[in-house]
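Shown below is the structure under consideration.
Note that one protein chain is taken out, while the other chains of the complex remain in position.
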Amino acid sequence: MKRLRSIEDFESLQSRIMTDHDAAVPTIVIPAGTCCQASGANDLIRVAKRELLDKKLTDTVRLRITGCQGFCQMEPSVLVEPRGTFYPKVGMKTMARIVEYVARDEVLADELFMSPDTGEQIERQEDIPFFRNQVRTILSRNEKIDPLFIYDYINNQGYSTLAKVFKMADPDWVINEVKVAGLRGRGGAGFPTGLKWEFLANQANGHGKFLVCNADEGDPGAYMDRSVLEGNPHGVIEGMIIGAYATGATGGVIYVRNEYPLAIKHLIIALRQAREVGLLGENILGTGFSFDINLVKGAGAFVCGEETALIRSIEGKTGEPRQRPPFPVQKGIEGKPTAINNVETWANIPIIIEKGAHEFAKIGTENNSGTKIFSLVGKAKYTGLVEVPMGTTIKRIVYEIGGGPVGDARIKAVQTGGPSGGCIPADLFDIPVDYDSLSKAGSIMGSGGMIVMDDNTCMVDIAKYFMNFLKDESCGKCFTCRKGTQRMYEILDDISQGHGTLEQLQLLEELAQVVKDTTMCGLGQTASNPVLSTLRYFREEYLAHIQDQRCPSGVCRALITYSINEKCKGCQLCLDACQQDAISGKKKELHFIDQSKCIKCGACKSVCKLDAIDVV
Amino acid sequence: MINLIINGLPVSVEEGATLLEAARFLGFPIPTLCYIDGLSPYGACRLCVVEIGEGPKAKLVTACTYPAEEGLKVRTASSRVIKARKMILELLLASCPQSKTIQDLAAAHGVRRQRFRQEYEDCILCGLCVRMCEEQMMAKAIGFRGRGQNRSVGTPFDIQSDICRLCGGCMYICPACQLRCTYTEPEKAVCGGCENLSPPCLEKEQFDDMMCYMDPCVACEITKD
Partner (left out) sequence: MKEENFLSIIGKHQAHLGGLISILEDIQTEYSYLPEQALRLVAQETGFSLVDIYGVATFYKLFSLKPRGKHLISVCSGTACHVRASSGVVEEFEQRLQINAGETTPDGEITLVTVNCLGACALGPIVVVDGYYFSNVNRQMVGEIIDNARAGIDRVDVDTDERIFPIEVSCPHCNRSLIDKNFYIDGYPSIRVTVSFGRRHGWVRLSCLYGSYSVEQEYEVPIDTIVDFFCPHCHAELSGVSDCTSCGAPMISAFIPGGGVLHICSRRGCKAHMLDLHGASL
């Protein structure tokens, strides 16, 4: 790759690439993010390549491997451009047929997405309700770009906002744009990004300043950062270079969690290519401005998402948060001023510069501008990544985009914000999703996990799950966080076993409040949220466990029994599935569960095709 | 100099001073457990929490680590602070019932009972020993290992450290090992120290003429109730 020495060099390269690119050539797009690969995208890629080579189509049909497009439930999927045809759940045989049809510019009608409500087939991706109801300013870039090739990004207007900023040559203008756009940090707390940059810009620049991209997406159930890094790493890099130019930062760090190998791989390639082209490093595009980005891998600790712990981890130490003040923007990495922003925040920067601050501010609501990506997962019909303007109601996200509940179940809550967030009950689904409304409802925006829960989800069990998570993930320094989460878990465990008492419930509430009050970092201060929010909205479930020794959702093992009803035809599937030999019965006769042997693992229920196993 | 207000009283302290230092300068008592003069403040036990700020932004911070800020309003004994301290002491008692230091602190704060399942972990991970070893003995033979519920203090690989000089500094400073409650069933007694007298003051006819220095004495308070 040739190193670009000036802004003009870059612009001529960009226009050359863009003129060379013929958008009319039929292109098969195969998303291959981690989740796509988990459902078999790699096999599709191989089959597509085999067919293209075999049928000598490499000149007439293009193949593009991209990052995740978000409709994970339907993966592995294939998109055909320029028609916009979407094929869900594609198998290897179908892939071969798709290649054949694309070459003839035809649509393989029997493999299209079928609307479950109307039964009609929908050809184009943008007409599918899941996509139609979103505003995909960030995610839509994923499907346009092969993340392994910087030229592909440049071809899609990539780095042109950086060129624009360089031409403007006014760092204050950039900060002002970000401020006017009203962008708030997408990592959870919602601190205004422009303000943070201004603080950093105002720090003395004696020994260097750092910008950090926080990609330690530890919140279980959230994966939008992974998707953005895998699908569009250059978008984040471009955002960071712009940020560095605005704030005078001299060094950048992207801190990625180790559990995201593909994101790490794509970032390494993207950073190397950006360096080779001259968009990172010394004297970027001949402007005299220098900035480089290091990739630092996490080593598996949720608490490292907290700013001060993240800094310590970047320095190679244990991820123990420290007292703020001094804030990272005063004293960060190696004592130097440091501003930390989340992946999604960085990905928004080129969009703000491209659209203009005022246009950007029009998306969403006042004080909550722009779009936000949520990972809509759990018990919804369509799960995946969903990008909507801030202020969209939960109802719209869960029902119109997510398609509502799976089967006959009734959705009872969504959990947002991961272990730091809380559960929002279904009767509050009309609240808009923004920083302030969610926190008023006792939860937080967090990084954007949205886990749908239906009547088969036990709220005591969920609170217990999060406490179990947090008692492991607490760094252990603050006594109240370390011991408090352990004690809350202990009480919740008692309740789920049926030995809980009303006094314990009272103690749990008191303790939760004290843990919230007396711990130092964000992890501890929000650790009680799962308990407090479930107590606030689902107290009757707690009481059912304590007073009636009953788990209404049929989850807590100590309080449920499995039995076989008359629907049983004696197929023996459950008998084979039971590892405990607790099920007996002759072929074609009603089976029976020996309660003394049953460990309530639910294996029988998961294999029964006749709905013959009751859980009470 | 930095001017701030503690419990309504203005005070000026040097830059870099902590809230604990400022409060103690004014004579306001703030209980501490993991803080000792001569070792760097760490903020592990959370016992020294005080309330800062006003309105919805009011929050609790540890006085030992929080730097004095210009104009800050600090309350060292608001009801929120007292409630938090009592709960912390209850949690401490539940983990380490035999520490006389903790027993005394609990008694002094009017903690009468402990509602959690009793444990005998003893170590409360206050980190005094770790800092003692590093900062005063210049050894760094012990440190924290693990995280969350698996956090512990000890030597690498749990074997005798070649740096350790067996100076005993860690044991000397430990609030759990140093003074042990000698009552036979410490978990049942939040005794404020009197149970450690011999004979214990509960056998009160023997103490009729003795001026008790325990204040407040939980045993007496309970009798009064």
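Side notes on the structure shown:
Chains: A and B, in written order; residue numbering restarts at 1 for each.
The rule is short, and it goes like this: a contact is a pair of C-beta atoms (placed from the backbone, for glycine too) under 8 Å apart; a residue touches a chain by one contact, two chains touch by 3 or more.
Not measured: the values here are computed from a predicted model.
Every shown chain touched by the omitted chain in the complete complex is listed here: A, B. Within the full complex, the residue among A:66, A:214, A:392 or A:457 touching the omitted chain is A:457. Considering the full assembly, A:219 is the residue among A:143, A:219 or A:541 that touches the omitted chain. Among A:14, A:232, A:375 or A:486, the one in contact with the hidden chain is A:375. Considering the complete assembly, chain B touches the hidden chain via residues 140-147, 150, 155-157, 161, 163. One chain is missing from the display, and on chain A it is touched by residues 1, 20, 34-35, 37-39, 43, 46-47, 49-50, 52-54, 56, 58-59, 62-63, 72-73, 75, 92, 149, 151, 217-223, 226-227, 253, 258-261, 265, 268-269, 272, 294, 296-302, 313-319, 333, 375-379, 383-385, 415, 418, 449, 451, 453, 457, 462, 465-466, 469, 473, 475, 577, 579, 601-603, 606-607.
The criterion applied here is as follows: only the chains that are shown with their structure count from here on.
The part of chain A that touches chain B in the complex is made up of residues 301, 303, 318-319, 323, 325, 470-480, 482-487, 490, 503-504, 507, 510-511, 514, 517-520. Against chain A, the residues of chain B that register as touching in their complex are 42-46, 49, 59-62, 65-67, 69, 80, 83-84, 87-88, 91-92, 94-95, 115-117, 124-127, 144, 146-151.
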